[in-house]
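The complex appears here minus one protein chain, its other protein chains still in place.
Moving on to subunit A:
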Amino acid sequence: MDALNNLMYGFSIALEPINIAYVFAGVFAGTIIGMLPGLGPISALALMIPITFSMEPSSGLILMAGVYYGAIFGGSTSSILLNAPGVAGTVATSFDGYPMAKKGQAGKALAIAAYASFIGGTVSVVFLMLVAPLLSKVAVSFGPAEYFALMVLGLTAVVSLSDKSLVKGLIAAVIGVMISIVGIDMQTGTERFTFGSINLLDGIDFLVVALGIFALAEVFYMLLRGGDSKEGPRNAIGSLKLTRSEVGEIAGPVSRGSVLGFFTGVLPGAGATIGSFLGYSMEKKIAKDGDTFGQGNIKGVAAPEAANNAACTGSFVPLLTLGVPGSGTTAVLLGALLVMGVNPGPMMLEQRPDVFWGVVASMYIGNIFLLVLNLPLIPFIAKILDMPKALLLSLILIFCMIGVYGMSFSVFDLLLLLGFGVLGLGMRLFGFPAAPLILALILGNIMEESMRRALQISGGDWMTFIDKPISLSLLVIAALSLTLPLIKKRRRKA
């Protein structure tokens, strides 16, 4: 019962009073940030990085896990109450959640979201606990060529699943890698693209880019959309209680959604969005009352909620075992880990078991907090949505600025942040997805290093990427992930 012992060890870390306080603070802050329209888990995590900077890695990651869960749940809250999903992962929740809110059953929808998230999260943590050690054993045998191929796959998967243009997704990824290699080349000491500025010698911090492209760009975008919040007065939230028959009704969708969500989350690029949509459409097909989906069916809230939370946990698998994030959000998490001095990867389980098992245990605790504390607090937390937009936008600006300055103490970085904010707005207006850029930014350096190390070992022979079966198959899957959507599109047009 190795896993059980390790989990107990993890609990002993996560249950330290200070770490419990961090989980609580993380879940709470994440819920509030995730609830604000436009600000999703990526912004929430990026805003938290400066706070975790000075923490013990295990505590920092515990806080981050709480923020992540909280932000996803917060996103569901605004989906249900306002029909304004902050993130794509909670769009499916709004299909039935908002109609329920319009019928005066917002409380019930929120309660179902909380229960389903709790169960989805908890079930998937069990899977994570079982799958992650196995996968990291396989990953130990990975050399630089395999890593390079794996990262290429991670990038192409995220690009191929972005709902916008494939070409624009690839352009965003290339620009992300370009940004990542600014500074001194660690292998040769050569300066690259620093334009003679000493501020750029250390490269561009990913926090500057993440906050600029996501949070700041979101503020600009909201300003462009104009007006104050236009939605009318909301109905009362109503009771949070579920009847016994309702519990029985959602039990199936929640358990199916949890399993489906986890495995979708493990796949690079898929994540919460696909997981929740798959969960929703599967239930719609299975349910006898499938035709009432979209009109406020409780199963239509339960399934995507369980699936998106399970997928969030699933997405930790590639991050923690391979050190390769499969989504924009886990890319930001990877960045946060690197800032804290932790290198996730196959060796993490052995070298930093405190971090790994601490996080697993804190996920359990985070889920419990999400349920026990957030549920009764929902009516109060929902008041945040009444905050005037003008004030909110100004405060988000301050959070972004202090986040960057508190970490680098550099005015240059603040101006750079502004530049990335403008770039993010442009990308948003012209339909360039931001997730590939941020993932490429995080992976760019490691990708180049793996490529060069592989070529160093092979004496410059490029066939090394094709000769190795794992690397070859990963590259083939990467190529397929890009070409298949194109072929499908062509067929649909024909």
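Heads up, the rule we're going with is that a residue touches a chain if its C-beta (ideal position, glycine included) is under 8 Å from a C-beta of that chain, and two chains touch if they have at least 3 such contacts; residues count from 1.
Basically, contacts and distances are computed from a predicted model.
Missing chain, UniProt name from the options "Cytochrome c oxidase cbb3-type subunit 2", "Tripartite tricarboxylate transporter TctB family protein", "Alpha-D-ribose 1-methylphosphonate 5-phosphate C-P lyase" or "Biopolymer transport protein ExbD/TolR": "Tripartite tricarboxylate transporter TctB family protein".
Of the candidate positions A:M282, A:L455 or A:I470, contact with the hidden chain is made by A:L455.
Between the chain not shown and the residues A:F24, A:Y98 or A:F220, the one that touches is A:F220.
Looking at A:V174, A:V259 or A:M282, the residue that reaches the missing chain in the full complex is A:V174.
Within the full complex, the residue among A:S239, A:N343, A:S394 or A:S473 touching the omitted chain is A:S394.
Mapped onto subunit A, the footprint of the missing chain covers residues 50-51, 53-54, 164-165, 167-168, 170-171, 174-175, 177-178, 181, 185, 187-188, 190-193, 216, 219-221, 223-228, 388-391, 393-395, 397-399, 401-402, 405-406, 409, 411, 414-415, 418, 421-422, 425, 428-431, 448, 451-452, 455-456, 458-460.
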